[in-house]
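Note that this complex is displayed minus one protein chain, with the remaining chains in position.
Going in written order, the chains are labelled A, B and C, and every chain counts its residues from 1.
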Amino acid sequence: MSESIKRVVLAYSGGLDTSVILKWLQTRYGCEVVTFTADLGQGEELEPARAKAELMGIKPEHIFIDDLREEFVRDFVFPMMRANARYEGDYLLGTSIARPLISKRLVEIAKQTGADAVAHGATGKGNDQVRFELSCYALNPDIKVIAPWREWDLTSRTALIDFAEKHQIPVPKDKRGESPFSTDANLLHTSSEGKVLEDPWEETPDYVYSRTVNPEDAPDAPEYVTIDFERGDGVALNGQAMSPATLLAALNDLGRKHGIGRLDLVENRFVGMKSRGMYETPGGEIYARAHRGIESITLDRGAAHLKDELMPKYAELIYNGFWFAPEREMLQAAIDHSQEKVSGTVRLKLYKGSVAVVGRKSPHSLYSERHVTFEDDAGAYDQKDAAGFIKLNALRLKLLAKRDR
Amino acid sequence: MSESIKRVVLAYSGGLDTSVILKWLQTRYGCEVVTFTADLGQGEELEPARAKAELMGIKPEHIFIDDLREEFVRDFVFPMMRANARYEGDYLLGTSIARPLISKRLVEIAKQTGADAVAHGATGKGNDQVRFELSCYALNPDIKVIAPWREWDLTSRTALIDFAEKHQIPVPKDKRGESPFSTDANLLHTSSEGKVLEDPWEETPDYVYSRTVNPEDAPDAPEYVTIDFERGDGVALNGQAMSPATLLAALNDLGRKHGIGRLDLVENRFVGMKSRGMYETPGGEIYARAHRGIESITLDRGAAHLKDELMPKYAELIYNGFWFAPEREMLQAAIDHSQEKVSGTVRLKLYKGSVAVVGRKSPHSLYSERHVTFEDDAGAYDQKDAAGFIKLNALRLKLLAKRDR
Amino acid sequence: MSESIKRVVLAYSGGLDTSVILKWLQTRYGCEVVTFTADLGQGEELEPARAKAELMGIKPEHIFIDDLREEFVRDFVFPMMRANARYEGDYLLGTSIARPLISKRLVEIAKQTGADAVAHGATGKGNDQVRFELSCYALNPDIKVIAPWREWDLTSRTALIDFAEKHQIPVPKDKRGESPFSTDANLLHTSSEGKVLEDPWEETPDYVYSRTVNPEDAPDAPEYVTIDFERGDGVALNGQAMSPATLLAALNDLGRKHGIGRLDLVENRFVGMKSRGMYETPGGEIYARAHRGIESITLDRGAAHLKDELMPKYAELIYNGFWFAPEREMLQAAIDHSQEKVSGTVRLKLYKGSVAVVGRKSPHSLYSERHVTFEDDAGAYDQKDAAGFIKLNALRLKLLAKRDR
Partner (left out) sequence: MSESIKRVVLAYSGGLDTSVILKWLQTRYGCEVVTFTADLGQGEELEPARAKAELMGIKPEHIFIDDLREEFVRDFVFPMMRANARYEGDYLLGTSIARPLISKRLVEIAKQTGADAVAHGATGKGNDQVRFELSCYALNPDIKVIAPWREWDLTSRTALIDFAEKHQIPVPKDKRGESPFSTDANLLHTSSEGKVLEDPWEETPDYVYSRTVNPEDAPDAPEYVTIDFERGDGVALNGQAMSPATLLAALNDLGRKHGIGRLDLVENRFVGMKSRGMYETPGGEIYARAHRGIESITLDRGAAHLKDELMPKYAELIYNGFWFAPEREMLQAAIDHSQEKVSGTVRLKLYKGSVAVVGRKSPHSLYSERHVTFEDDAGAYDQKDAAGFIKLNALRLKLLAKRDR
């Protein structure tokens, strides 16, 4: 990327790495930098980022700090949850789902500030570079994307710190030693990779977890909660109406307390390697189970099974960074179509790391006690119908058996 | 079914219901009855069934009592577990997977004894009638299948008990009152439906569970175990080699102790209605998680994702009774092809109702610490490759964006 | 079906079979009959049906004759064509797609006339009974459906004709001999089954075809036509704007002339048996190819491939009668979402039975000559990007190969 850059919008956390990137962009490209810091619920103060950016010479009007929490949950997390998306059977896509929103804002701010490029701090080995860049290109095909980790020669921790010191970037004491875990956090989850986690036979040490108590330290009594859904989205906790982000935050508190949503996974990255990650998705895990619970009584079998068949592909698209691709949108259209009547209440039991659906009710329930009962059903169902049903389902198998015996 | 029947093989448990069926077959069809009682690990004495059958006039050479536990786990449960099959996201198919084996033996015994029909005790509302009959017809297209619950007029509990008393069939005291839960048990699971469970808003009362302790009563300390796999199948527990059925039984003991594998589900039956069931699959739940764990380091992404996409259909086929259908066999061929290198060891933590994979290792591991490390990778991976990878993945999205802006 | 029926709406063609059914309904159920005759473009006079119905005592206000051609093509054929639906690789679903519309009108007329039942003339062996009944039940779960062919004892041609003569129903001379082909016709296609076609080794005799000339008798010179599409639907032929039904009719004329759209197929019925059918879909075949042609330049790969993957299931749903099922509607939502930019012009060559796309253009084309050219592309595409693209796509295969050598 030797082309000239006039102005670049940087996804800026205020931390050491993106501060180094900020300075490197100024030095390497001689360009103006616009910083963008998003509040996605990661639980950190954001105002310090403003001060640091100013210190590094960023104009006040070029410092963007946005609270995106409601948009994040409403327009990204909840649509994904409607699909019951889990990558490789388990991962709730907490990092993957945040990248398209950050990219969207990067591109918007670039337009607003007349920038011709955006930059991110993701490395060249991971999925996030792909997610950022596919999203940015899909939203503005002419944007330039700078990925310093793929370009620069600061390939060791020491080189990075030397660069920082040389440029008067403050280096926190705890960053001086060996490289930390690679972590990501937002309202949906916290993830960690690297270091001791790199041996998939070693159990994740407890100190790696930050969002949940150890289940063994969770309360000895279970707690029951209810979540209300309307048209596929959560709207209330224990009967109290809440906005999307408020609801997820409240579920996070519950999940933290009961040690829910820890996941230790070896997964397949889009770039072709396996990695081992630790995820904590306390509120997301509760929400995901509740959503399946309300679907179980409000979705018809045909809709439910189609959703299950489409899910792995949908989750893979989000994981790989194709949120803004037409096939993701097509799948979303199908999924959203199914959620019209997914309304009602789910009751859950939270206890020492586990969450179980224990009750579900809905004004739109398709469950018919009259049909299913072992007692007299007053003619709702004629058992003799089953004979013909089985006969015709068996016909092709009988013809096969006659041929092949 | 007014045709004449000469001899019928009855799936006979020795309990009240199948004893009534036995007598009803003798009475209604005037035919000879052959009884078949299978030990699938349901945990009941089977010899009493012999005595009862003899009492009802069955010839000794027409009484079959088979121990099918090893065949059940080796040829049915394990192949299904290779697919990571879960119906509607959760159900481990404990009842569904037993029916094809029972049907296979019914048809074999019919051939051996010259019987022209088989009979089962499943009702006309459920899935089991379909599973039994599709399997029997697929194995012998000329067999006649008698389903007394769809034919007779014993439609109330009272009528059934009157019939029993009229024919000197002993009625246990606990069967005199209202109808019991409808249950099914084998080495893989125990299920219950009916009665209080018929209201999906009501939590399943603890007395319904019989195979697991309540998580709240489980040990306060977690327990760690290892399972070894070879070519996709479990072969050892804590380093000790075990046959398939022995391994599953040992896992059941562990699961029982730690309250693992309870599931409360509203599911969609093949016959078109929703039902609410309670399942306990203690060892199966542990095994299923372990299998995914070993796959996570030994299966390539392409194989793993294809399996995830095929799984919902595979599970649906088993649930609906199509074990002996060519499409299930085709899927099995694909799945089994993937398991060649699925060998190694998984370490699990069992604690108060939950089971978590905490470590996995394999001589065939595809996990490459050298590739994934955040540290210096000695040239294993060139981060610059990612730029081209992203550019070409983005190309179609850029062309779309250029068109649509 | 021994229940009492007050008033029934009969799908009435005016032919011998449905006239017998009309009389049989009056006789068997003692109920009032409402007749419904639909013009779906089958190319027959419909007013004689009115006269016949009146002769059989139907009240004038209970005789419904509707021209449904535009609705048929606009709301059923075109949406299906957006999916490129072909059952078992070839069949364009001409009969299957008409049944939901007829059912919809039956249910509407039942409501309008206060009828409690509907009746159709489909036999108990075919797919049409399923399609009619699933559609009717999905639209009105309380409706009763009478299927005389499954109920009565007129199981031979002779019995049917005897019944007709006994009740003064005129029997056309050509219906006196052996039973005719079973045929179905509408604006989309004509099908024939039965008789000589029952041996799948025998070539379909030319006299069975009625909608197309034999390709050998078609013009010796090819004819070129253009079809314009807007948002996935055909809107003009050779530049001349046309309504959906008018367009399809004009394409039928072209297809007839050039012998296009003949299909001889052994297919799998939903009821479990194979049947051999002959189909003529002259305009539909041209339209279907044109639609794929316009999609080839306007759909992104991701959308196109997802459509191809979903298509077999979508086609199966329509074939099996599940037009009004939620999973068909979900798939339709996904498909329709993709058609936003499927606009432009396709040029086709028609010649002696074949139709080929020879040109396509669109204001929304995604085809970029600049990118694809073998000549100098002025930097649109950097060939070096391909190296990284391939390297990362290869990574998992390399890791596999290293493990398995």
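The criterion applied here is as follows: a residue touches a chain if its C-beta (ideal position, glycine included) is under 8 Å from a C-beta of that chain, and two chains touch if they have at least 3 such contacts.
Every value quoted in this text rests on a predicted model; they were computed, and no experiment measured them.
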Problem - Omitted-chain contact residue, chosen from C:32, C:228 or C:267 - result: C:267
Handout entry: Residue among C:6, C:59, C:231 or C:361 that touches the chain left out of view
Key = C:361
Practice task
Tell me where the left-out chain touches chain C, residue by residue.
Solution key: 84, 88-90, 123-125, 129-130, 133-134, 137-141, 147, 149-150, 155-156, 179, 182, 193-195, 198-204, 215-216, 220-222, 262, 264-268, 271-276, 292, 296-297, 300-301, 304-305, 308-309, 312-313, 316, 321, 324-326, 347, 349, 351-354, 356-361, 365-369, 371-376, 381, 383-387, 389-390, 393-394, 397-402, 405
Fill in the blank from the handout: For chain B, residues touching the missing partner are 268, 271-273, 299-300, 302-303, 305-307, 313, 322, 325-331, 333-338, 392-396, 399
Exercise for the section: Could you list which residues of chain A touch the chain missing from the display? Expected result: 300-302, 341, 364-366, 368, 371, 381-382, 384-389, 391-393, 395-397, 399-400, 403-404
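Rule of thumb we're sticking to: only the chains that are shown with their structure count from here on.
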Handout entry: Chain located farthest away, centre of chain B as origin (C-alpha)
Key = C
Fill in the blank from the handout: Distance between the CA centroids of chain A and chain C (whole Å) is 42
Fill in the blank from the handout: So, in whole Å, the Cα centroid of chain B is separated from that of chain C by 40
Problem - Centre-to-centre distance between chain B and chain A (centres being mean Cα positions), rounded to whole Å - result: 32
Fill in the blank from the handout: By the touch definition above, chain C meets two or more other chains at residues 300, 302, 392-393, 395-396, 399
